[in-house]
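Of the protein chains in this complex, one is absent; all others appear in place.
Which chain is which? They are A, B and C, in the order written, and residues in each are numbered from 1.
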Amino acid sequence: MNVNSNQEDLLTVPHRLTASWREPAGVFVNRMLLAMRDKAELWAVKCPICERILFPPEIVCAMCKVRIEDKDENWVRLGNEGTVLKFYHVTGSREVDPSTGWHPKGQTFNPIGLIMPDGGNKWTVMAHVLEETDTSKLYDGIRVKAVWKKREERQGLMSDIKFWSIVEVEK
Amino acid sequence: MNRKVAIVAVAQTKYEANKSSLWQGDVAYEPIEKVLQQTGLTYQDRTKNGFGIDRILTAGEDHLVGRTCNSFWIHHYLGAYRMSQDNISGDGAFAVYHGVIDILSGHYDTVLIATITKESETSRAAAENCYFDHIFLQPFGLDYLSASALQARRYMSKYGISREQCAQVAVRNRANAKNNPYAQEPLDITVQDVLKSEMLASPISALDSKPPVSDGACALILTTEEKAKKITDKPIWIDGIGNCRDSHYLGDRDLSDCDSLVMATKRAYSMAGITDPLKEIDVAEVSEEYTYQELLWSEGLGFCGKGEGGKFMEKGISRMSGKMPINPSGGILAGNPIGVAGMARVVEAATQLRGEAGARQVEGAKSALAHGYTGACGQSHCVLILRK
Amino acid sequence: MAEKVAVIGVGQTPGKRSRKDVSEVELVNEAVRAALEDAELTINDIDVVIQGNMEFFEGTFYTDQWLVEGLGAYGKSGLKVNAAGDTGGTIFASGVSHAASGLFKTVLVVGFEKQDEGAYGGIGMRSEDSFFDIAGGSGRAIGAMWGTAVSVIDRKSATEELAAKVRVKEAKCGSRNPYSHLKLQLTEQDVLNSDIVIWPLRFLHICPTSVSSCAVIVAPEKEAKRLCRKPVWVKDYYCIHSGLQPRVGEPWLNLGAAYPTGPQFRWGVEQAAIALYKRNGIVNPRKQLDLIESYSPSTWHEIDYYEALKLCEPGEAWKLIEEEATWPDGDIPYDVSGGVVSTNAIGATGLHRVAETVIQIRGEGGERQVPKDVNLGLTFAQGADQFCTAAILCKTL
Partner (left out) sequence: MSAAAPEEILISERNFDSIFSYTAGTVRSKFLTEIRDNKKIVGTKCRRCNTVWVPARSTCVKCFESLKDFVEVSDRGTVTTYTVINVHQTFYPMNPPFVLAIIQLDGADTGFVHFIGETDPEDIKVGMRVSAVFKEDRKGSVLDIKYFKPI
């Protein structure tokens, strides 16, 4: 008997991979998340050299490639309101399998906004959920404000902000 | 070889069982910051005259980080903005090997190599299980421990290597580690302690193996001869490199052999012009995660003949007071994470030749061997020869 | 470089949605045997074997160790490189480094991806840091493609209709390439009617998840001339990464603000092109380059890269499309192989680009060979957040 390519019985061997990863957030990000959880405050870090205000705060400025010291003057408090740079609303699905087109039907998501919180500069961008689902009411540059979860619901995650709701600007 | 390559700075973190408060990036940045300070170098895009680091290499693996493109997530700690970066999927020694190749190719001049692994964040054994052939080996739940135990018994039964001889390796490495401030778990133990410690997978007991969980990082900078002389008065030349892969399936080879180490060693020795290793090498940093491996790798490295690893150990040549000390740092047996372990050997070997090894310094060491391996039972080995 | 390096052999396997007849070992073996046959060499002539794939997609740890049997890597030097989507490009760069180092005679570089083994092709996509996970899975690559599409529309570089025209070109090229995964007969109307994923990104604009492998053999000058009748020379290669803020909920989406020149993917490609052009005296790429094999994961990327590669002025990609300059018979053929939109087996994709460029330079493209004589080809691989590894290949140095 020899190897013939039309071997009809082609098997696959299943393997269930269950794994978990437990990781801390990092020195600065941990403090930012604690401030979000305990005081519903948004904090970022400013690089002393290039003055980029970095969210999430990291101990290194990626462009200047130097350590950002843990000093009060390097920390920047961001406001509770911000401007939406751009937004998108997934009407199809995020989990599209491009080959087969398979995607879970009925996945409705809120629009995701790229939000520049007040107090930051053009480098300070956060992606977060927008409350308004009717995209006709949204436009680039719209003003929004953070709606926080109640203190007992907050766990020190980005999702401690429930969503960002539109700020009604009187004409 | 048309260009010479030198190590101009090395740094490592303390190896600990659980650096739980620090994220991967924070741990990785510690040694990177040290080597930048030691050399005064920065990255090419931050310099005026272009004389700076122009290549970054890491040695990470997706399963240990739990994300695809594992080095991408700590890019801003590596200083990878506007830089050429790549990740070697294997042991850190292979990353140093690739750094030397990059410089010899003439395409890069100054390479920063950084490796970080936090075994405390996941189950290393579950990742090791994914190393094995999914059709024939993985279903048995194999991992490095069980595969190494098969190799240990094969080697010990074929050549009459005793558990006592293996235990001496643990005793010596754990004792050496007492002089190494970076070591994770130095111990004062006796052969009897090793023999009586809990049997994990016969014949490997708990003290026959490395500490189960280890976190840590290390970094070094390689550069050309011309630049090295400007940066430091203690350049450490990498005169020989060699690596090799063996067959994957545990039954394909007699596990008491380590052919790929023999071939990797031959390549490194011929490049460095070494004919009698015991005479021409002053100190060796060998990667072994289980005690029997130091004996078997000693044979592969040409320190002794086939099957004579045990006798070589007892001759005391590899003791700190011997002719060619092995693992003054305490090696992996004193605690090094996967992926970082091989590079830690290079860092330790360079530290010895720079004369900065403090209490664990081998006096007058001029040439050193550093060794790392990837895969169960040492499927792929990498050997580097360093000289002052 | 210390020594000149040439490609002396290429081997590809046809892209498929799934291959149930081969394990990963046989999949890479097919490409290795094809490359050896093309170079008229045996495995004993190979000194180094470099392998690359994105191991998390197949759930394999240190994949090259298991594949030694298929790679022919037993007893040889070599290692595994795994950057990101640009793995195909970085393993080629690693192979060229090994060949130029003066230590080796021949280097075999093998990339593959077998995503039909992963539970779900996008396994790598669900990898956000859960501190920043705001919307349950960001569909990272899909989101980033949307960013590029919106930017092209905003800059009026092209309309949806012109994008459909480019997609039809890609499909026609793909259907003429035996190694292409998708072989679609499309009309522009089919593209305009395709399901919207995120406007203006439609399903047909997105690259498939494919299974394929690709192998390339490189050698230093002396060996290349001895072993090969038609060596294709590596004139230069360049590798760049962004390394900016990857740890944000959806970093791939922060348009403009965080990335100085607009959407994510183009920055790395643009910087690589600028550097390579400067070092190799390319002032007018549209005229001086004869062919481009790009890593454009979506149709919108191809259009955006027309401008990033300086083939036209910013905002004027539409001119190239209307003139059909980037068509196979145009003056700057772009993705004659059908590109990544027709085939994307991530670990192999960057290498398929090199293989296609070599075939076109040798004039062995058969049905898909471009009419003009190809001397100078630009090929690049792009990955994750603005990684780009580009190479310039040429017929004579």
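Keep in mind that, in the parts below, a residue touches a chain if its C-beta (ideal position, glycine included) is under 8 Å from a C-beta of that chain, and two chains touch if they have at least 3 such contacts.
Keep in mind the model is a prediction, meaning the values are calculated, not measured.
A.B. asks: What are the shown chains that the left-out chain touches?
C.D. replies: A, B, C
A.B. asks: Looking beyond the chains shown, say which of A:10, A:49, A:147 or A:167 touches the absent one.
C.D. replies: Only one listed residue reaches the unshown chain, and that is A:10.
A.B. asks: Which one touches the absent chain: C:116, C:190 or C:236?
C.D. replies: The one listed residue touching the chain not shown is C:116.
A.B. asks: From the list C:26, C:221 or C:236, pick the residue that touches the absent chain.
C.D. replies: C:26
A.B. asks: Write down which of B:55, B:118, B:154 or B:267 is the residue touching the left-out chain.
C.D. replies: Answering carefully, the residue with contact to the hidden chain is B:154.
A.B. asks: By the contact criterion defined above, which parts of chain C meet the unshown chain? Give residue numbers in ascending order.
C.D. replies: 19-26, 29, 42-43, 58-59, 68-70, 72, 74, 114, 116-120, 123, 129-131
A.B. asks: For chain A, which residues touch the unseen chain?
C.D. replies: That gives, for chain A, the contact residues 1-5, 7, 9-25, 30-31, 33-35, 43, 70-72, 74-75, 77, 156-157.
A.B. asks: In the full complex, which residues of chain B touch the absent chain?
C.D. replies: Given the touch definition above, chain B has residues 20-21, 66, 123, 125-126, 129, 134-137, 139-143, 145-146, 149-154, 157, 198-204, 247, 249-252, 254-255 touching the missing chain.
One rule holds for everything that comes next: only the chains that are shown with their structure count from here on.
A.B. asks: From the C-alpha centre of chain A to that of chain C, how far is it in Å?
C.D. replies: Computed value for the inter-centroid distance: 29 Å.
A.B. asks: If I count partner chains per residue in chain C, which residues reach a count of at least 2?
C.D. replies: 59, 125, 129, 243-245, 247
A.B. asks: Which positions in chain B are in touch with at least two other chains?
C.D. replies: In chain B, residues 63, 66, 75-76, 79, 81, 127, 130, 134-135 touch at least two other chains, as defined above.
A.B. asks: Could you pull out which chain A residues touch chain B in their complex?
C.D. replies: 13, 15, 17-27, 29-30, 58-65, 67
A.B. asks: Could you please specify the touching residues of chain C with respect to chain A in the complex?
C.D. replies: So the residues of chain C touching chain A come out as 17, 20-21, 59, 120-122, 125, 129-135, 137-139, 142-143, 146, 150, 181, 195-199, 203, 206-210, 243-245, 247-251, 253-258.
A.B. asks: State the interface residues of chain B toward chain C in the complex, per the touch definition above.
C.D. replies: Where chain B meets chain C, its residues are 1-3, 61-63, 66-73, 75-76, 78-90, 94, 97-98, 101-102, 104-107, 127-135, 242-248, 259-260, 263-264, 267, 271, 374-375, 379-380.
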